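Just dropping this structure here.
Note that one protein chain is taken out, while the other chains of the complex remain in position.
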Amino acid sequence: MNYFHRLACVCVSLAVLLPGIALADTLDTGDTAWMLTSTILVLFMTLPGLALFYGGLVRTKNVLSVLMQCFSIACMASLLWVIVGYTIAFGPDGTAYMGGFGKAFLAGVGEDSLSGTYPETVFVMFQMTFAVITPALIIGSFAERMRFSSMMLFSALWLLLVYAPVTYWVWGGGWLMERGFMDFAGGSVVHVNAGVAALVAAIYMGKRKGFPDTPMPPHNLTMTVTGACMLWVGWFGFNAGSALAANGDAGMAMLVTHIGAAAGSLAWMTMEWIRFGKPSVLGIVTGMVAGLGTITPASGFVGPMGGLIIGLAAGFVCFWATQAVKRKFGIDDSLDVFPVHGVGGFLGLLLTALLANSLGGQGFLSESITSAGAQFVEQLIGGLSVALWCAIVSFIIFKVIDAVVGLRVTEEEETEGLDLTQHDERGYNN
Amino acid sequence: MNYFHRLACVCVSLAVLLPGIALADTLDTGDTAWMLTSTILVLFMTLPGLALFYGGLVRTKNVLSVLMQCFSIACMASLLWVIVGYTIAFGPDGTAYMGGFGKAFLAGVGEDSLSGTYPETVFVMFQMTFAVITPALIIGSFAERMRFSSMMLFSALWLLLVYAPVTYWVWGGGWLMERGFMDFAGGSVVHVNAGVAALVAAIYMGKRKGFPDTPMPPHNLTMTVTGACMLWVGWFGFNAGSALAANGDAGMAMLVTHIGAAAGSLAWMTMEWIRFGKPSVLGIVTGMVAGLGTITPASGFVGPMGGLIIGLAAGFVCFWATQAVKRKFGIDDSLDVFPVHGVGGFLGLLLTALLANSLGGQGFLSESITSAGAQFVEQLIGGLSVALWCAIVSFIIFKVIDAVVGLRVTEEEETEGLDLTQHDERGYNN
Amino acid sequence: MNYFHRLACVCVSLAVLLPGIALADTLDTGDTAWMLTSTILVLFMTLPGLALFYGGLVRTKNVLSVLMQCFSIACMASLLWVIVGYTIAFGPDGTAYMGGFGKAFLAGVGEDSLSGTYPETVFVMFQMTFAVITPALIIGSFAERMRFSSMMLFSALWLLLVYAPVTYWVWGGGWLMERGFMDFAGGSVVHVNAGVAALVAAIYMGKRKGFPDTPMPPHNLTMTVTGACMLWVGWFGFNAGSALAANGDAGMAMLVTHIGAAAGSLAWMTMEWIRFGKPSVLGIVTGMVAGLGTITPASGFVGPMGGLIIGLAAGFVCFWATQAVKRKFGIDDSLDVFPVHGVGGFLGLLLTALLANSLGGQGFLSESITSAGAQFVEQLIGGLSVALWCAIVSFIIFKVIDAVVGLRVTEEEETEGLDLTQHDERGYNN
Amino acid sequence: MKLITAIIKPFRLDDVRNALGEVGVNGMTVTEVKGFGRQRGHTELYRGAEYVVDFLPKSKIEIAVSDELAERAVEAIVSAARTGKVGDGKIFVSSIEQTIRIRTGDMGDSAL
Amino acid sequence: MKLITAIIKPFRLDDVRNALGEVGVNGMTVTEVKGFGRQRGHTELYRGAEYVVDFLPKSKIEIAVSDELAERAVEAIVSAARTGKVGDGKIFVSSIEQTIRIRTGDMGDSAL
Partner (left out) sequence: MKLITAIIKPFRLDDVRNALGEVGVNGMTVTEVKGFGRQRGHTELYRGAEYVVDFLPKSKIEIAVSDELAERAVEAIVSAARTGKVGDGKIFVSSIEQTIRIRTGDMGDSAL
């Protein structure tokens, strides 16, 4: 089986870094316990983490629409993943660009199937949670103005045409993996991907009515902070879970992830303090997300000091990017998905090359690449390829849906709010 | 020890399904890690999961009463479980109908006691979390009108007279377990049990003042969605934890549980979309709970496609049942506990028989039963027995409490709200 | 390596209590899985647990300031821990009072470093989460009136001058550990420490404007209950995680922790019911925190009945202490940090001595101490030493900050609220 | 034209609206207010800190009506809002000089 | 002096405030209210339970102005608040006998 062959390659190269941990073909209960837990943590990131993080940022009249979008995407992406997504991303006998269809409907994934040292069912689930959160991240850019049905259509098509293939390229054995592209936990697959689709969406959909003159302050920042905290704790499943085992690699990934988050937060806070005179809670949690998104691709490769540098860089760069997108370019990426996830994810991919083999980093994934410079080029190629594919296909999907059923609610519906007009309910009743 | 003897029977029959996993009498750290985690997840389902799910659905003036009821039940059920509940449910040397009293006050449960491959303390705790959530589920049916002290009395008596014995019947070695009744994680013990008690309560207590003419919309749906998401993630502890090990069985239980939840959600959403023209977030999360309740008894037996069918069936059937209870029968089961948990749980018990040995299902628990038809009959017998016992005993408990101290608050207290009248506090202060 | 030597002492004495669990120098995936999970749980206690618990208790105009303080302390304490906190607390070649500086910037903590049977990176992280929550607990006492920048300064200095050394005394191999002082999971390090600093802060800062005449009711008790529930579930990471392995010790710690929480809750509820005529949800959750804080030092030593006694004692004593601090002494410890954590933690230290070797308790930690009386004296010495050091140093820190930059916001800022005046944002926008 | 302002118990609002509809008043504006008067408030207890809350939630209804309708409207409110217990509230009647319907610019009674 | 009370659609509030500023009215007090009138409410559905919500969110603006300014103020409100759709709201004008500025104790027009 091609996929396992490729996975084995990764395992071998990881094994070099982990002396004392024997590669096993039998189930390890500790690894299984950790992967079960990690899967739950990543689902928790979306439900309710991201839903609350985003929900608090919109206006009262749209809060349910955001929760509904996150929730329904989670359900739909899960079923699509079972039906065909998993096999596109990890199916056996694939080409360089997508997996084979041998695992459609999870054919052959039984109770005894293993993926390394834990059940394949858990690997399916773990990867599913990534397939859930990525399209859910995108909705932040077109919040408060898209029709529910069009959002569902977009998310489904995007999952199958962008997310699943890109996952195959990077993790499933596709061409980027073959080249030695390093993305430990999803800097390209999740963050660049979601960020670029968000940018395309924001530009294509246009601004919300009243932007940027009418104030559209977050309706409930306590909700946003709650969601942010859940993202933080869940992210350990995301990054340390991507070690696919309960070992030293997972431990180091947890440590650098945490350092990245803390450093990103403090960097953003500092920028606000300097620039606006006061630090804000929305600022610090945004810095946290930036730090986490940026450390993600590097989390299995760098050491603690690498994590610190990445976190600080994330806070500064994404702060600047957020200002730029909003003020210079006047793009209404409503919840700042692109400057935080797109820019952060890309930055992380590049910094991975620079920090993987210095400051306590774990060295290079691929033995064929031996210098930071060469790896940097690979990272550029990988990041840009994902961004390009995502941008083009996302644009086409929007174009098609717009032509066939329309993307945006009417002006009146936008004024009244999506909760009532799309879902006949309201978030709060006195 | 009788109990271990019986548990061993289960283990042996499970072991047939899990080649390669040796039965061990020594502690396995991986299994222990997973059972510790699962226990925490199931507690998380009640506190704060269910509390928020329910709390958001009532009116502002009663929100704290719901949180208080969930919380105080959790505390009380925990202590009762330690004192006598555990030994009724799992005590050694029991009859066909209840366990012996040898483990009252957890006598003999020490640091070294094992339950299979993990500490018995953890088994006590894991089962305790089930004993916590089941009475907490019931309160949804009599929300907004029951006196706090009567609620405490009811919950305590119900736990000891209904929950603990039924647990013994199904999991502790009692008569249903002996017959080969299949309930992996609590379709009967938790969901049918809670649902039937809820129905009895709703009928006995009567309607809330104003029902159904006065609108009683949920006061905070973001709270409800948050709680629902916590229920979803916590449910993996419930179902995959019920494998009692970190193995392939747990992995498959996680996968089918997730599929059931996603399918139930989308099915309910679809029904609303067709019937009312718009899908709602309250609808989709209710479908999720229905899907999860229904997959619960089947979660260790069916395969992914079985999970899909069960989830879809749950969404459709429970949607219909919710309409019926409210509109046709005019019963004020305030938060729809019976149509979602009672109907869903029962449906799941029946579908278990049909799907356990098809579509990738794992076959039958009991070797004496070899056809789906025969198993179906067992499931009917089991489900109905639990429902009957629960209905009769619950009714008697209500009758007695009503006679002795009264069940319902005064009309004035109902108007003013339970928060102020029962607890001297209010949820929100400007 | 001195530190490992000392750790080994603990392990050996623990091992006596845990026959059948071999001490290993190799990584155990099950233990690693559990420690990864525990770490996440303890972080979850602060973010969002404690933040919500505290946030709901203040007035609307200050809610963000509380969230911001918890969040920024978490970030800052994390980085300080990496830089120098960890080595002060656990560094090699230390004196009796603080660790050596060999692990500054986590020097030498690599992917392969082990701490017992799991990666040292995870030990660093696990301990870091304790270093995060302890200063965060303190903010409850000076809520609604301290300048943000002064709060940051105080927290940083307190972490390095109080928290890190005390941790070394108790767990890192310092003088209290040598004497046989028993504190399983932080009764002294976390609770007495935070409680005493809180008391000093409340007295030094003075009352909030209007206290106690103006009503300052919690602005959102649903938020407080949500946070309380998260504290409860997270506390299993705190206490059962302090077993540093997934074994019988962790299982028993989980069980007694849970019993302590439930008993503390019900005891407080009962006191309110008797004294004020009605039980309240704020009361029951406060009792829960008291129960948990009190069981913490004892959680690895006592049995289930010991847990019950400790929980009940916690509920009664802390209830009384809360009344006393507020009414008799008129101290504005805004969120009652001292009477709950300080008093509860100290009570737990003393009860540990009495209950460790009775009622199913696990006996004494140190072989040189053989009677409950002698241990009681050690516990008194330990608790008082921590309290004294903390009080003196906290006072000096406040004094210095007050002199240099000032501690308190202006009266006008206090009236307008910290959210707007310190952070230019508001929690809720209709 | 008259402006009738009624402070009532919130749970009587629907009845008052219906009663007003029956006498021909089909427009009104409602505000959630806090009232202080003879009706005793309640005590809230938070960790032993006791707060006496004197202000009670009330609904304030404002209706502009023609002079003829005023009396019947007041009667309708009184009978629908009365529970007979202290705290039922008050009605204030004052005069309006002019009324304008924003949509059409209509003035006077025809704007109601 | 006159008290002008306008019930308007909430999303027109900023426009109305600006329009009033242009005619020289620089103070106002705004209340969030619920309005009932010709404009149809909406239906909310919760698990099949159908609630017709007749009360719609409106903003009530109160401005005290000198007699001379009253007419222009009313015109400013009408033109800024009008969308032409049902539910645009009403304006009521009544007279005030006295006005006091608390800070200074100023009375009459100079208190505005």
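Letters are used for the chains, namely A, B, C, D and E, taken in the order the chains are written, and counting of residues starts over at 1 for each.
Keep this in mind: contacts are C-beta pairs under 8 Å (C-beta built on N, C-alpha and C of every residue); 3 or more make two chains touch, one makes a residue touch a chain.
Quick caveat: nothing in here was measured; it's all calculated off a predicted structure.
In terms of the touch definition stated at the top, the absent chain reaches A, C, D, E within the entire complex.
Contact between chain E and the unshown chain involves residues 3, 17, 26-31, 64, 94-103, 105, 111-112. Interface residues of chain D facing the missing partner chain: 2, 6-8, 31-38, 54-55, 58, 60, 74, 77-78, 81-95.
Interface residues of chain C facing the missing partner chain: 214, 415, 420, 424-426.
Throughout what follows, only the chains that are shown with their structure count from here on.
One inter-chain figure worth recording: chain A and chain B are separated by 34 Å, centre to centre, where each centre is the mean of the chain's CA atoms.
The distance from the centre of chain B to the centre of chain E, each centre being the mean of the chain's C-alpha atoms, comes to 52 Å.
Residue positions of chain A touching 2 or more other chains: 28-31, 33-34, 37, 220, 424-426, 430.
Each of the following residues of chain D touches two or more other chains: 44-46. Chains touching one another form the pairs A-B, A-C, A-E, B-C, B-D, B-E, C-D, D-E.
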